[in-house]
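Report on the structure given below.
As you look at this complex, bear in mind that one protein chain is not there, while each of the others sits in place.
Labels for the chains are A, B and C, by order of writing; each one numbers its residues from 1.
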Amino acid sequence: MKRIGMLTSGGDCQALNAAMRGVVKCLSCSEEAVEIYGFLDGYKGLIYGNFRMLTGNDFAGILTKGGTILGSSRTPFKLMREPDENGLDKVEAMKQNYYKLQLDCLVILGGNGTHKTANLLREEGLNVITLPKTIDNDLWGTDMTFGFQSAVDIATDCIDCIHTTASSHGRIFIVEVMGHKVGWLTLNAGMAGGADIILIPEIPYDINKIIDAINAREARGSRFTIMAVAEGAISKEDAKLSKKEYKEKLKNYPYPSVSYEIADEIQKRSGKEVRVTVPGHTQRGGSPCPYDRVFATRLGAEAGKLILQGEYGFMVGYKNREIVRVPLEEVAGKLKMVSPDASIVQEAKMVGISFGD
Amino acid sequence: MKRIGMLTSGGDCQALNAAMRGVVKCLSCSEEAVEIYGFLDGYKGLIYGNFRMLTGNDFAGILTKGGTILGSSRTPFKLMREPDENGLDKVEAMKQNYYKLQLDCLVILGGNGTHKTANLLREEGLNVITLPKTIDNDLWGTDMTFGFQSAVDIATDCIDCIHTTASSHGRIFIVEVMGHKVGWLTLNAGMAGGADIILIPEIPYDINKIIDAINAREARGSRFTIMAVAEGAISKEDAKLSKKEYKEKLKNYPYPSVSYEIADEIQKRSGKEVRVTVPGHTQRGGSPCPYDRVFATRLGAEAGKLILQGEYGFMVGYKNREIVRVPLEEVAGKLKMVSPDASIVQEAKMVGISFGD
Amino acid sequence: MKRIGMLTSGGDCQALNAAMRGVVKCLSCSEEAVEIYGFLDGYKGLIYGNFRMLTGNDFAGILTKGGTILGSSRTPFKLMREPDENGLDKVEAMKQNYYKLQLDCLVILGGNGTHKTANLLREEGLNVITLPKTIDNDLWGTDMTFGFQSAVDIATDCIDCIHTTASSHGRIFIVEVMGHKVGWLTLNAGMAGGADIILIPEIPYDINKIIDAINAREARGSRFTIMAVAEGAISKEDAKLSKKEYKEKLKNYPYPSVSYEIADEIQKRSGKEVRVTVPGHTQRGGSPCPYDRVFATRLGAEAGKLILQGEYGFMVGYKNREIVRVPLEEVAGKLKMVSPDASIVQEAKMVGISFGD
Partner (left out) sequence: MKRIGMLTSGGDCQALNAAMRGVVKCLSCSEEAVEIYGFLDGYKGLIYGNFRMLTGNDFAGILTKGGTILGSSRTPFKLMREPDENGLDKVEAMKQNYYKLQLDCLVILGGNGTHKTANLLREEGLNVITLPKTIDNDLWGTDMTFGFQSAVDIATDCIDCIHTTASSHGRIFIVEVMGHKVGWLTLNAGMAGGADIILIPEIPYDINKIIDAINAREARGSRFTIMAVAEGAISKEDAKLSKKEYKEKLKNYPYPSVSYEIADEIQKRSGKEVRVTVPGHTQRGGSPCPYDRVFATRLGAEAGKLILQGEYGFMVGYKNREIVRVPLEEVAGKLKMVSPDASIVQEAKMVGISFGD
């Protein structure tokens, strides 16, 4: 008999339900009796003992369903060690709820912040298994995270739609793609959508190079330009600022986001009309794409297997097309960023995509 | 032998190509020899004599293609009678190009502004046939415009995606749907997406009623609320302002659009987190939906028939499920708005949707 | 206090859930207390007293869900008056269950067969309200049925996919679209998908005319032909047979369906390779399209209104863009077919589509 706690934490993401279904289907197919306790709204549910028992029925028909049946919330890691407004020690509270329910293991689905907390709980002696969820694909220790390909699909759809308008009107269009720190999503959606210019946080841009790229297109007879710009795109000058200085700069920032600043600069320097589209949270929602459903199911199955074997302290990840177990301490606190030298970046440049660098 | 000029004007929209294909296919299937001159970038092409001859091949495979193969531009009607920066009389220039090419007729695809100009050209003695293109479905004299249903599909997809995030995080989400003056698109996408609150220009809102609706949902156990808000949503107070006063107010407006103001108000009054998503121009792009393809093809066929019969001065429209011809002078300058008493509004209210009124 | 029974009968179809949600949302928004009894698997549930009580929760989140939460089954009308294998009088059993539960009304969602039975129950004294569900759009008394536009979308997607293969390989492709008796679905999907030839039951075909159309395309330089063929397409010769003779013929039919016979004939006469694709039941499934969601919601709301007003014996339908109530006795037993003279058929012919007639 196993008693498993489960929670989803951080930003919403496709295939969370598919992954949980994978875990539970795997456990139900085993000989072992299993009880599943779902904590509601991420770590909050674990902290405040807000949970419900889940049966196989709860997981029927959710393979294709977006969101998470458990709800989620963002609880910043740096606040985890601080008491809440009533003086409650959050880490202690989580441990107490874990022990009170006599759990064998916690299955935690989340991204970077979530993994830091998960690793903290592991250090505190709890049995933890994690699953790599994020549309950013920026988790260390795994080639892929679930949610990523679904988000690429949505952002690409958006660029596809913009393409027809851009070409009909001869305009410059910026599609702002999610990603404050890493550019995987923007890079892939940009390539898939046939963007002419792609700006990502890892490759600071020079506005003059962007203008050059637009002019070069015009010289070749193209009357429009599509730009895929990550939320965290940054100019070469700003990249030289210290973190503190940049934060300071953003405080008095007159733009809703960096895309609008870039649009403004291009308009000023080129006299061309630039439009900005921000698909925003749509990139996190909707039914997971088939790729993510298969992938999340496989990850979930492996997590189930680890539980049955009593192997804890791992993130289930993906390496060289195989599902693997990665020690949690190797994952926590590290980002998997796009290297400017990555072959995918070089290939993008080879087909004429400008990164403004 | 017929010589036909063709142009697409105003904002980009799905099924423009499908409609033009319908016209040309119909003409090609007739006994009569036909030459098609496509004017580029809307009325601009007609003004400055920028055109190219089109053959059947240009129209092959474009049924499913978004945008317009002729390009488009917005030329405000009120500037039509004013000379351009070089002193050129635009109306005269259009007439000259029409006569120089010895055209039998102009086929003009566009929305409200486009129809005003088309009617002006008719009054000037040119043979004109128009097709009702707009995602807003606000053209007088026709039950439906092409582009509308495709835009509903895209805006609904967006609300669907937001639904999963909203329910996972227990938040209030505003999806800003296109429509500065009329609310058909917001109303339909809102109903299709299961929005709880729909705000449209024709039904001014009271922010207190919106808060009431959100609280009532919470009281019934719902932890999230989805709002579909038209770009032109307006509060009851602002609706009392004169046009001039409202314009003045917007001059110093601190928000990117009215959705952000509403979000801010809700946050202030309820303490709840509100997120805004703006699908923007994506609503105009991409492949037309099957409904629009059939509809645009039918309209195009009828336009072809009118040309063959030498019947000019009509918009081809749709009434009571039949394709009809509507005299241009009846169409130009009028908007088809959502009546607050319309049965679809009543039905929306009957299933619990709040309009904040 | 109202007590309502509800059932879905006949072939599966998109937006059944959306329509039921509309009814229940409308009733829940009224002052009146309401109890909903859902009968499972269509009339079977009513006959055998197989039901469950439904609350608002059962209808949350089902707007976008395909299928029917109540299950469905086909019970041919002609068997309704015959006792079952245990001698049970089915009509009597339905009446008894109706009275036992002290129902005020039955809400029945279905197509042609379903409406015959619904009308029978009305004649037997039960209060009945029906909603027009069918992908065939062949119900008398309403311009539109829900499910139809969603099925058009799926069948069109299918033709779109086939288009790329057909054009790459220079082949003739038949896409067999659902519809044994009426051709609305084939006609609309065919037009939306850019089919070159459309065969529907209402317009018997001459195989020679089909060959002519294919040859004419080839003469114009087209290396492929797409045909949208209804399941019930019929040749001019077969159309002359009596119903009995035709049935007899089909008994020894060597083909899985008529599309294969047509493919065979074309191959024999033209030497060209013909491929058949049968999307089949996929046309009934998946999430309803936005059009159907809005439409089904409006129909459901009106049904709710009728219930609250105590007005029974109607199908809620759609006429000239308004939701209307149609006496059940006018609907039952009649088919709404495509007239060969319908304007949509003429328009299809005007753009060069052949019906093989």
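Some points to look at:
Just so we're on the same page, contacts are C-beta pairs under 8 Å (C-beta built on N, C-alpha and C of every residue); 3 or more make two chains touch, one makes a residue touch a chain.
Please read all numbers here as calculations on a predicted model, not as lab measurements.
Though it is not drawn, the left-out chain touches A, C in the full complex. Although one chain is not drawn, the whole complex shows that of A:Ile207, A:Ile323 or A:Met337 it is A:Ile323 that touches it. Listed residues C:Gly5, C:Gly45, C:Gly67 or C:Pro201: the one in touch with the omitted chain is C:Gly67. Although one chain is not drawn, the whole complex shows that of A:Lys25, A:Lys272 or A:Lys334 it is A:Lys25 that touches it. One of C:Leu131, C:Met144, C:Ile162 or C:Ile210 touches the chain omitted from the figure, and that residue is C:Ile162. Here one chain is not drawn; of C:Gly232, C:Pro279, C:Gly300 or C:Gly317, the residue touching it is C:Pro279. Even with one chain removed from view, subunit C keeps its contact list with that chain: residues 8, 12, 14, 16, 41, 65-68, 71-73, 154, 157-158, 160-165, 167-170, 173, 223, 256, 275-286. Seen across the whole complex, the unshown chain contacts subunit A at 21-22, 25-26, 28-29, 61, 63-64, 143, 149, 152-153, 156, 160, 167, 188-189, 191-194, 289-291, 293-294, 297-298, 300-302, 304-305, 320-323, 343-344, 347-348, 350-352.
Assume only the chains that are shown with their structure count from here on.
The minimum number of touch steps linking subunit A to subunit C comes to 2. Shared numbers divided by all numbers used gives the overlap of an interface; between subunit B and subunit C this overlap exceeds half, so the copies present the same residues. Note: Cα superposition of subunit A onto subunit B, rotation of 180 degrees, nearest 5. Here the chain at the heart of the structure, going by C-alpha means, is B.
Centroid to centroid, with C-alpha atoms defining each point, subunit A and subunit C lie 42 Å apart. The distance from the centre of subunit A to the centre of subunit B, each centre being the mean of the chain's C-alpha atoms, comes to 35 Å. Taking each chain's centre as the mean of its C-alpha atoms, subunit B lies 31 Å from subunit C.
Residues of subunit B in contact with at least two other chains: 160, 167.
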